[in-house]
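Here the complex is missing a single protein chain, while all its other protein chains stay put.
Letters A and B name the chains as they come in the text, with residue numbers starting at 1 for each one.
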Amino acid sequence: MSGRVHLGMPAFPEAAASATRNARLRGNLSHATGTIRAKRAQAVAELSDWDALRAAGAAVKDRTLRHLDHYLERLEEAVTAAGGTVHWAADAAEANRIVTDLVRATGETEVVKVKSMATQEIDLNAALERAGIRAYETDLAELIVQLGDDLPSHILVPAIHRNRGEIRDIFREEMGRWGRPAPKGLTDDPAELAEAARLHLREKFLRAKVGVSGANFMVAETGTLVVVESEGNGRMCLTLPETLISVVGIEKVVPTWQDLEIFLQLLPRSSTAERMNPYTSMWTGTTDSETADGPRVFHLVLLDNGRTDALADTVGRQALRCIRCSACLNVCPVYERAGGHAYGSAYPGPIGAILTPQLRGTASELDASLPYASSLCGACYEVCPVAIDIPQVLVHLRERVVEGGEVTVRGQRTTIRPARGHAAERAAMRAARWAFDHPRALLAGQRLASRTRRLHPRRLPGPGRAWTATRDLPTVPAESFRDWWRRTRNVRGEARGEGGGR
Amino acid sequence: MRVALFVTCVTDTLYPGTGRATVDLLERLGVAVDFPLAQSCCGQPQFNTGYRRETEPLVRRHVEAFRDYDHVVTPSGSCAAMVRENHPRVAARGGDAALERVATEVASRTYELSEFLVDVLGVTDVGAYYPHTVTYHPTCHGMRTLGLGDRPRRLLENVRGLELVELPAADQCCGFGGTFAVKNAAVSAAMGADKARNIENTGAEAVCAVDNSCLMHIGGTLSRRGSTVRAVHLAEILAATEDGTERAAEDGTRRSTR
Partner (left out) sequence: MSGRDVVLARIRRALTDVPRSEAPDDVPVPRSYERAHVPDGETSDALVDLLAENLADYRALVHRTDADGLPTLLRRLLLEHGSETVLVPPGLPTWWLESADATRVHDRAASTPAELDAVDSVVTGCAVAIAETGTIVLDGGPDQGRRRITLIPDHHVCVVRVPDQVVASVPRALERLDPTRPLTWISGPSATSDIELDRVEGVHGPRTLEVVLLTE
């Protein structure tokens, strides 16, 4: 299973280019994202105070991040007081080891899982499998991905790249190998597909002794965890097993119970475009044995895995406000055409393009290409419910890639060198800057281009081919604007500042 | 009122007709416009690709060229956005507080053309005549960073002879994105193709925008597809009058080699 993780993936441009040639994928993605875009806009427009909620959401997250140690310690205290056990994991390996040991201690060899980005990020399922423990994904889309031996491609809807016909085929072929087979004569009607998932998973829910989840929010003040979902698989995993293990990124903490009033309005409308999602579960530690409501044992694993590296970057830090709604993916024109797999991580789309290079660093070619996976159109920032200025962070990370500099890697301040493969570009950027800072040189260049304009080829060789493969070049005019101005306004000699730069 | 034209490097070098149209239009509206020759590029290509240190000298040059003017007008949404949003940031990141202060001042006096017309001059009918069917593409920086809203549309609606037709999925990026167009050429081309198809489906003779870099990509894509739809800058439409000063004609089809 671990073979499917994103090792050895090509850089974004190559993976995206091959996705643009996959007509079915393009069709699936544009249909799905097109459906949700209009609905989100409508759900948001219902609230006259959306901008105020958005500002409050961003501010609460900023307050939390600036005092993250304080809030995590409060959280730990509250969870412990309510009967839970808190573990801290500095990286994926440590988190996987903690969870594996906890499951082993129960004596069980299978767990049911609620969809969780954190456990995708650390590839928990593969780690459990190596320990002889089978993890059953119970979210419909995660089930589709797991049965199809596939990778998730969207934060909210991991199987967004599959259409109903493909899903039917996967169910028919694979369900039997994992448990109850698909009903005979299963069609591609979404209601029938959902029914097939219900039947397939029911036996697993009813016998499960260990549940594994993430959480959307953790309340420092009360020790309460919150899981927002639609299908009821979350409720199953959170209430039926005897042991519950939640793996949650450290940035998911919010200070107070009252703060939930902001996020429970922002999240559903941004995510599934609903006034409220069908089910939200909130629990605080464990209940007493007399009540016997829900797991008797609760473990919370707090996950760093690069988050503190992002926290150390005062521009990049805002990426940790993210509440994983996926609105930025749904509006992104690049995501719509490249698909989620091209981003090579559990976090695709615009948020992935700023989160992954901060969590994993920019050493690999793929990770260094992610900040460039955007036309900087700003649609992501516009819809982000916690106002993450994704274009700003993208440009900031591009600077890190091409110029290097001070960053934090695994908690250590380090100076990184510029990424390889940008030498020609750097030279061109310097040359252009020099010309722009020496308008006389620019003018000379413009005049040369004008004089030779009949000779310009229509298709360029080398890097220029990337432009002319699909676009014609503009004709160079006979006279630049600058020359026209000089000629018609009788400007003579050198004007102030027209000489060289300083 | 001292008004300077910030023509932008792309318009200066490749689309001088847009610059001439902007001057014509402003002078027709009684604005004396100056063109400080010290100006060059706002540094957007460098900055957006990650070369902040290469951007800083250009920010310095820009604020020196424009600091003495009451208003700076530019026929480019993205260059106006670069000046307003990023020049102060570049200066701040470089640790130059004095530059940051001047850059912030210049930024506060910088207007994209439609903003200058509607907000500063208070006109929406500029007396233009353009007897063609036109569709309007709101560029990303114009729409989202500057918040131009319906200003360009209101100006177009008051042009005599002009029939404005709706562009489906207008708010979708055309796929230009500066160096994105070559770094992620396949996705850029796919976005451009969808934009071109939507434009063609309107049946318009021309597609209008407030940014020549986006128009270069859109026009180049349309032209390669063999489309007859022209890509025209808003300034050129607003400068056109009944007595025939349709400046765009001077550059022929202009947007491409076809």
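Following the convention adopted for this analysis, a residue touches a chain if its C-beta (ideal position, glycine included) is under 8 Å from a C-beta of that chain, and two chains touch if they have at least 3 such contacts.
Here the structure is a predicted model, which is why all the values come from computation and not from measurement.
Partners of the chain left out, restricted to shown chains and counted across the full complex, are A.
Screening A:63, A:104, A:180 or A:447 for touch with the missing chain picks out A:63.
Within the whole complex, the absent chain has one touching residue among A:132, A:176 or A:232, and that is A:232. Interface note for the absent chain: among A:195, A:365, A:425 or A:479, the touching residue is A:195.
Summary of contacts with the chain left out: across A:121, A:304, A:336 or A:367, the touching residue is A:304. Considering the complete assembly, chain A touches the hidden chain via residues 28, 31-33, 35-36, 46-49, 52-53, 55-56, 59-60, 62-63, 66-73, 82, 87-90, 94, 98, 138-141, 144, 156-157, 159-160, 163-164, 167, 190-191, 193-195, 197-198, 201-202, 205-207, 219, 222, 224, 230-233, 235-236, 239-240, 250, 255, 257-258, 260-262, 264-265, 272, 274-284, 287, 289-294, 302, 304, 308-309, 311-312, 314, 330, 408, 411, 413.
Assume only the chains that are shown with their structure count from here on.
One simple way to say how far apart two chains are is to compare their mean CA positions; for chain A and chain B this gives 32 Å.
Across the interface of their complex, chain A is touched by residues 7, 9, 11-17, 19-20, 23, 35-41, 43, 45-55, 57-58, 60-61, 64-65, 140-141, 144-145, 171-173, 175-193, 216-217, 219-221, 223-224, 251-258 of chain B.
By the touch criterion stated above, chain A contacts chain B in their complex at residues 12-13, 16-17, 20-21, 26, 333-334, 337-338, 371-379, 381-382, 395, 397-403, 425-426, 429-430, 432-433, 436-437, 439, 442, 446, 449, 456, 458, 463-464, 466-467, 469-477, 479-482, 484-486, 489, 491, 495-498, 501-502.
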